[in-house]
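Here you go, one structure.
Every protein chain of the complex appears in place save one, which is left out.
And then chain A:
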Amino acid sequence: MSVIAYGAARASLKSSGALLNRNWVAMRRAWILVISGAVESLLFLFAFGFGVGALVGDITLPDGTTVPYTAYVAPAILANAAMMGVLAETSINVFAKFKWMKVYDGILATPLRPWDVALGEVWWALIRGGTYIGAFVVVMGLFGLLDSWWSLLAVPACVFVALAFAGIGLTLATLFRDWVDFDWMNAVVFAMFLFGGTFTPVEAYPAFAQPIVYIMPLYHGIELVRGLSLGQVGPMMLVHIAYLMALCVAGMWIAQKRLAKALYK
């Protein structure tokens, strides 16, 4: 752990900021992609929240409280939006820059180190994921889906989700050999979206399936965001946060190791 802390500390804000600047300059001609990602999540919210929600009505939580189904699903879709925005940026875009466009080959000949690259990409993914989250929360508010003051904390909660998936995405980008591998990633992501507690409480699943759900990073993200937006705060939230942060740090560490191994050969 001290190695990680040392490496991360050495990666100055300035150096990772230079990479952030690079991504900004490269992306500013392609803002439409970012906006389309946000729109996609909103469409999900309309389809599931209002379409399906109107049929289901209210849902009774395991602790006995009853909430409108829309209010139950919306935070999960928000967590999903945070995941998708960040994953797209770190996995596919980083893979393209790393293996295909060889952008990091040039960068690592400068004073920037693999840690700076990893950190810069995480910052950038957070900014991109943040735009999705922001747009989504505004819409949730407009539709009256934010029930308590706790729900404002859904935004920082999403940052933990984004951090975890930024780490995971970075590692995947360095592990993947070909575009075909992204099909596997998308399959897993979709499975998490369907079964990670988005639409029903995990307690509704058969006992054997529940441990699998507990491993899913998105499950912890959903529980965290949903708990806060419904005002149900408990000590389990710290477990969710710890799990998400561990994924973030481990993901960044593996990614920078693999970048160094591939490019400093």
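Throughout what follows, contacts are C-beta pairs under 8 Å (C-beta built on N, C-alpha and C of every residue); 3 or more make two chains touch, one makes a residue touch a chain; residues count from 1.
Operating definition for what follows: contacts and distances are computed from a predicted model.
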item: Absent chain [UniProt protein name; select from "GXGXG motif-containing protein", "Cation acetate symporter", "ABC transporter" or "Chemotaxis protein CheW"]; value: "ABC transporter"
item: Option touching the unshown chain, where A:Gly106, A:Gly134 or A:Gly234 are the choices; value: A:Gly106
item: Positions on chain A where the hidden chain makes contact; value: 14-15, 17-19, 21-22, 25-26, 97, 101-103, 105-113, 263-265
